[in-house]
Every structure is written in structure tokens, then in C-alpha cells.
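Left out: one protein chain. Kept in place: all the others.
Labels run A, B and C following the written order; every chain starts at residue 1.
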Amino acid sequence: MIGTGILKGLAETARNFFLSYVSKDRLTTVQYPEQRLPQIEAARNFPFLVYDGAEWDAGMRCVACQICEKECPPKCIFIEKSKDKKPDAVGKPQFYPARFDIDISVCMSCQICVEVCPFDAIKMDVEFDLPTDDRFAGLMLDRHKLSKSNEYYHEIHPTEATAVDTALDAERAKAAAAKAAAAAPKPASPAATAASAASTPKPTEGESK
Amino acid sequence: MIVAAVNAGSVDQVFVLAKHALLARTPDALQPLASAIISIIPLLVVFPSLFAITTVLERKGLGRMQNRLGPNRVGPFGLLQPAADGIKALIKEDVVPAAADQLVHFFAPVIFVAAAFVAYAVLPIGRNMVIVNLNAGVLFFFAVGSVVELSVFMAGWSSRSKYSLLGAMRAIAQMISYEVPLVLASVPAIMQAGSLSTVDIVNAQAGYTGIWPHWYLFTPWGIVGFGLFLIAATAESNRSPFDLPEGESEIIAGYFIEYSGFKFALFFLAEYLGMFATSALGITLFLGGWSAPLGISLFTVVPSYIWFFAKLLGFICFFIWIRGTLPRLRMDQLMGFAWKFILPMALLNIFVTGLWRFLPASPLNSIRWIVCAAVLAAPCVVLSMSLKQKKKLLIRTYHFAE
Amino acid sequence: MDLATIQSELEVSVPGCRLQIVDNPSPCVQHSLVVDAEHAVLVATYLQDFLHFDYCSNVTGVDWLPKELSEKIKVKKTVDGPNGPEEKEVDEVRKTSVPGYLEVVYHLFSTTDRTGPLPLRMRTAGREVGGEATLLPSLTPVWRSCEFQEREVYDLFGIHFEGHPDLRRLLMWDEFTDHPMRRDYVDPDDYEYEPTAHDEVLARMRQHYSTQPGPAFGDLPQGGGQ
Partner (left out) sequence: MSTITLPTPPVLNPPASLEASASENPERLLELSLGPQHPSTHGVFRMNVVLDGERVVRLKPVFGYLHRNHEKIAENETYLGNMPYTDRLDYICSLTNNWAYALAVEKLAGIPVPERAEYLRVITAELTRLLNHAALVGFLLQDMGASGTPLMYAFREREKILDLFEALTGARMMCNYMRFGGCRVDAPAGWLDQARKVVADFPKFLDEFEKLLVSNEILMERTQGVGVLSRELAISSAISGPMARASGLNYDIRKVDCYGIYPRFSFRVPLGSHGDVYDRYMIRILEMRESLKILEQALRDIPEGPILDPKSKPRGFRPKPGECYGRIEAPKGELGFYLISDGSPNPYRYRVRPPSLINLTVLEDLCLGHNVADVVVILGSVDIVLGEVDR
């Protein structure tokens, strides 16, 4: 008889119509600006630069090694090495990026930069709300905009950040031990290092908008 | 007069009385004109508003069927969505293709809307509430309905687009082939009532046996007639699963693909008006028009126009439900269905109505019922089986390789 | 069936065909069979009909640029030594230039024997665009699956397939003249490019549009977007 299949289908849509009022499983819509889905820890969007401590420019972990720039598949990272050095996360004097730009209109969120970074300096952000009315300059994030604190990193990726911190702490301890060992015979050198670190000119604020 | 209006039963007649009161204050010479204007203006307000309500209802209903919320941002529960849509349609640019026949392109939506409105002239929306009680009312309705085809073809042809031409071709083929079963499906009601006047047909169904109404739906030929009418009406008003002229996934929007802005909105309006009008005719012919569904005082005390709109709303919900469920038919299948199934059944139904009329009703009503139902049911089953068999439609079983 | 057996069987069945096995040093050991253009259709038909390679899954082109092989050889030369001319062995670099060619690779499978892949290769005489050098027979009459893929190879590599029923460009537009998958292809700098401020393409594009500033590039960001 024609129509039995149609009637079955009608019953199914009617069932869904009524169940959508009772079952949360069926009405999965989330009213976006008011409600938000819980943040998934593994989520990634665009990269950011991690800094330790309170000052973004002083604590930046990046040492401008330019590996990420080279490995980035769509070539959206642009780095300019500094002329001078300053102490990095472990305490060794290192270069720092005088300029670190990511064109997020080109970035494809593949996180290969994170994988290749040997200094745990670049990590993936979860921020997706980045609208701008200038599609060229507005989507070009400079190093100030890219810098986020380690606390923020802990907030968005707690497990990963803890692992990174443990590794870094171990490295710092190792460096400190080495320094202590080196300091014992030659007491003059740590002061010299400290002096050179202090004399490192901080990057000017005017550079970033 | 005022005393009469206070009477509970006459809440029903409040609009009629108001019209009479207004007419009494107009000069005699202007009375025919004033009468027409007073009748038409509410119509021009009520049905477009119903259209607005329907669009939001449809979107919300479809949404719920699809486990979505539907529009819910404009106004409380998204009820002001049609207003937003209307404003959008009004301020959009009106693009007319350079190659289009400008005049015809302009008049197509106007004629469409006008024709859709004219059909309401003969539809009784309440007791004593009909604009003109033509003695050939049903005939008038179908005649006006065919103007719609003209405007559709005007739109499709004048746009000079291949898609709109295909849409127009489909629309003409479909509307003409479903016009026939639509008319034939209405004939039994006309036969039984013995009149082409819509008011007479409603009055013929007005009484009650106990509390059971005398609607034509509750006769064997009425059920079949109503079913056929419903199918034909769906096709006639281009609703899913017969929305081929618009065939969104194939020919995008069919005949009105080249319209934008307010003209597009007019097409939209006219389509819904056509759907309401056909539904209203179905209510008139088979569902007792404005009469209450049960002969109990709780129901009969409700004004007649409320019953009419309640039934209309029922029709609208049914159309939305169907739209949310079914995929679209193909052109040849649609035609085949019209000519091979609906038409024979409609013809048979006319014969059965005659049988029903001449079989004695008083002593053995149930026998009359059974005989007529049997005469209708057997061919219906046979026809649908043959339709299915010829196409070899089967739920298949599959084998598996390990 | 291993490749040597196939080769010998083909050499018997298709008289005159010149076959050559190309060894693949990769651990996947997919050695391939090079067939000469003249007998390719016959060989393919034989492979399909008698060796059940009925499923030609993948067709693609490879561009091999002309290269110079340099090898060190010892040459005996007469050199003016302190004691007059004397014969001496001298290291000399001899350069042999290998002409470039284009190659089509067909990956064949068998749905009945469930074997494969058998990479079948054909090589053109040269790399010149158009003309005789890049002519190869089409295998579309044998395996229908080659139809679009040979069109793609024609489009991107510029290999002309003789006997193809409908040899048109597949991915690039008809008016396009170059073959972008060739290794010496230089992409034009006059196409509309979304300017990323850190790209040499931007510099090239600026150069190109400096004479005729297009409306889309009226106000480009200056410098690095800083």
C-alpha cells in the first residue's frame, strides 16, 4: 500500500518535534553569545608566545632561533633577531625577537610551530574571537599582542603547561647547578653576567602599536 | 440592534453587525461601494498577517522537527521575525535582469498577488461572513486560480533565465495536471450539496446528528475526496513534496529566481495566500466551513470565524509537517501520480457519491457506508499496488562479503 | 607474479615491445615497468585481459629535468713535467648531460587476484611544450579511469595523449598556456594575490601594479603591518 513508509516518516518527525521540547540530547543548540560550550583542553586556534613573570618583554621565552619561521607550512611567521642578548627562561643570555609577527589571516592553526619549538616558547591559544575591520594590519599580530603569560597558559592547557613547567624547572635547576659549579672557582664571572644582563636595553614600547 | 449584539450567540455576528452599522451611516448611493470596501479591507489585513504568522510558525515548527530552535532573536520567541524579514525585503535592491521583459517582469508578481486575493471573495470565513455569495462560487474560485498559472508563466518567461524557464515549465505542467483532480475531487461535495455556492455547501453541512456534525468528511466518499483534495491542494500550492517549480536543490528557485527584494516577497506572499485559499476551500467543501466540530454548547458558543481559522491553522500545521518530512518527487513521477492514481480515484469517487445519494439512507445507513467504502477501497489498494509493482519498488536485502 | 615473469611473458606475447624494469630502493619494493610508447596500448591490453590488471587506480606525471651527471675519471695525459713531457694520470671531471623527459605512471591493481600495485611507466622523448616530443599514446581506451587523470596530466605537465577521446585541460582554464606542475614552471606575478605583508610575492606584486594601480590594491598596508 502506498503511503505506509510516508506515515512512518511522519511519525518520526512528530516524535522529534515533541522530544525536542523535553530531551536535551535532541535539542543540542547552544545560544552562542550568551551560552558557551565548555572549553576543551586540547583545543587550539592561533599561536601565542609564552612569557614568564610579570613583564611580557622581559620574560619572553622566545630566543629568535627562527625554527618555527622555517618550518611553518604556510610561512606566516616573521622573525627579526635582536642585535643584543638577554637572559632567557633558563638564565642563559640569548637573543630575543626584535620583531615577531604572525599573520593570522594566513596561519592555518596546524601547530607545527609548537611541535618544532625547542624552547617551549610558542603555544596554541584558544582565543577565536578576533574580528577586526582591517583585514591586513588587523590580522597581523605583533609580539606584544602575541605575548601571553605562563599563568594564562596554565589556565587554558593545564596538563600540558604543568608538564612544560616541570621540564623547564628541571632545566633551570640543572643550569643553576652548572652555574654554581662554574661559580665556585671563578667568583667574578656571575657578577659580570648579571651586569651584562642588566645593561641589556629593553625593547622600546613604541615599536609595537 | 445593540441589544441583539449583547446576546451571547451574537458575538459571532459582531463583525457583520458592525458592518451593517457602518453602512447605515453612508449615503445610499455609495452603499454598494462602501460595502465592498468595508468587506475587503479586513481581508487585506487579516490574511497577510496570517502569512506573517505562518512564516514564523513554519520556521519554528520545521526547526523543532529538525531539533533546532528556529528563529528566536527578533522579539519575544522570535515572533517579530516576519517584521524583520519584511523590512529586509523592502530595503533590498530590486534587481531586474537587463535582458528581461521589463513590463511583464513587473506585472507578474502583481497579478499573482491580485489573483490570490480575488479567490477569497467567495470563501465564507464565518457565519454570514462572505464577500460575495456567488451561486457559482466554487467555479469562480477555480477560474481565478488558473490566473495564477498565467502569472507564473509571465514570471518565468519574462526573466529570460533558463532556470526560471524550466521552473515555469514545471509549474505550468504541474498546476494544470493537478487542477483537474482538484476540481474533480471537489465535485462530490457539490453533488451532495446540490449547489456551487460555497455558502450553500457550508449550510448543507451545518446540522448535527446527536453531537456528530454532518460534515462531508464523515462519509466514505468524503474521506477519499478530502484525501485527494489534500494531495491536489498541496501540489496546487507548490508545497513540499510537490514543490518542483521551486525545486530548490535542482533549479534553485524556479520561476522567481530572477526576482529580488519586494517583488520576491510578493511571490512569497502570493504562494502562501494561495495555500490559505485552497485550504479554505477544502474546509468549506469537506470540513463544514465555519461550523463547530461537535454539536455541544461549549463548542457552538465559540464564534464561527474562530472555528474557521482554527481549521485553517490545522491545515497549515499539516503542510509544515509534511514539508519537514518528505523529499521531493520528480516531474514524471508527479505527473504519473496525478493521472494514474488521483484522477481515476477522483472519477470513481464521483460515481460513489452518486451511489451514496441514491442508496436509501434511513433504515440501513451502515450498509450504505460499507458498500460505498468497499467500492472505493478495493480500487485504491489495487491502483497503489500496481503503481508500486510497475516500478518494482522494494525494500532490498543486501549480502555481505566477509 | 613477480615483475620479471610479467616482463618475460609480455615480451613473448607482444613481439617487439621494449620493456625495462626500474628498481625502487625504497623499503616498499614497488618496482616498476617502463614500456615504450609504440607498444604501450598492446601491453596495457594484454595486462588487462590476460594478467587481470583490470583496475588502473592512479595515473600521474613526473617531470625529470635535464641533469648533468658529473663523474670523476682518471685520464692519462701528457703533462709538461720538470723532466719534459710525461704521461701522467690526472683526475678529470667528465660531464654527461642527460636530457630531461616527462614520465607517466599508471598504478595498476587487480580486483580479481587482489594484487598490485604494478607501476607502469611511459617516457616521452623530451620536454618541449607541444609537438612530437611530448606525444604518448592514451590508455583511456583500455582503462576508462584514465580519462580524467590523463587530462590532468596533459593539463599540468603538457603530455599529449594520442587517442584520448576528449583531451582538454582539466583543472586550469582553457586559455591558460603553461603547465604548472613542471619543475621549471615560474608562477606569474600578475595574478590577484591576497597581500600578506611578509611575502616576497607582495614585493613582486607591488612592482607589477606600480604602473597600473588596480582598484583592489589602492591602499596596501605599508611595510610589515606595524
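Methods note: contacts are C-beta pairs under 8 Å (C-beta built on N, C-alpha and C of every residue); 3 or more make two chains touch, one makes a residue touch a chain.
Computed from a prediction, not measured in an experiment: that's the story for all the values here.
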#### Entry: Visible chains in contact with the missing one
A, B, C
### Touching the absent chain when the full complex is considered, from C:Ile21, C:Ala37 or C:Val105
C:Val105
#### Entry: Contacting the left-out chain in the complete assembly, out of B:Ala121, B:Ile251 or B:Cys380
B:Ile251
## Note on the structure
Listed in rising order, the chain B residues that touch the chain left out are 62, 65-68, 162-163, 165-166, 169-170, 240-241, 243-244, 247-252, 323-333, 388, 391-396, 398-402
### Message
Considering the whole complex, not just the chains shown, which residues of chain A touch the missing one?
### Response
2-6, 8-9, 11-13, 16, 26, 28, 40-44, 67, 71-73, 108-112, 115-116, 124, 159
### Task
In the full complex, which bits of chain C touch the chain not displayed? Write them out.
12-14, 24-28, 30, 32, 41-42, 45-46, 48-50, 54-58, 60, 62, 105, 107, 111, 114, 117, 119, 140-145, 147-149, 152, 156, 163, 165-166, 169-173, 180-181, 183, 185
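The definition used in the following text is that only the chains that are shown with their structure count from here on.
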### Query
If every chain is reduced to the average of its C-alpha atoms, which one ends up farthest from chain C?
B
### Task
Provide the C-alpha centroid distance between chain B and chain C, rounded to the nearest whole angstrom.
66
### Query
When the centre of a chain is set as the mean of its C-alpha atoms, what distance in Å lies between chain A and chain C?
42
### Task
Can you tell me which residues of chain C touch two or more of the remaining chains?
none
### Query
Do you know which chain B residues sit against two or more other chains?
none
### Task
Write out the stretch or stretches of chain A touching chain B in their complex.
1-3, 6, 9-10, 12-14, 16-17, 20-21, 26-29, 31
### Task
Going by the contact rule at the top, pick out the chain B residues touching chain A in the complex.
61, 64-69, 321-322, 324-326, 341, 381, 384-385, 387-388
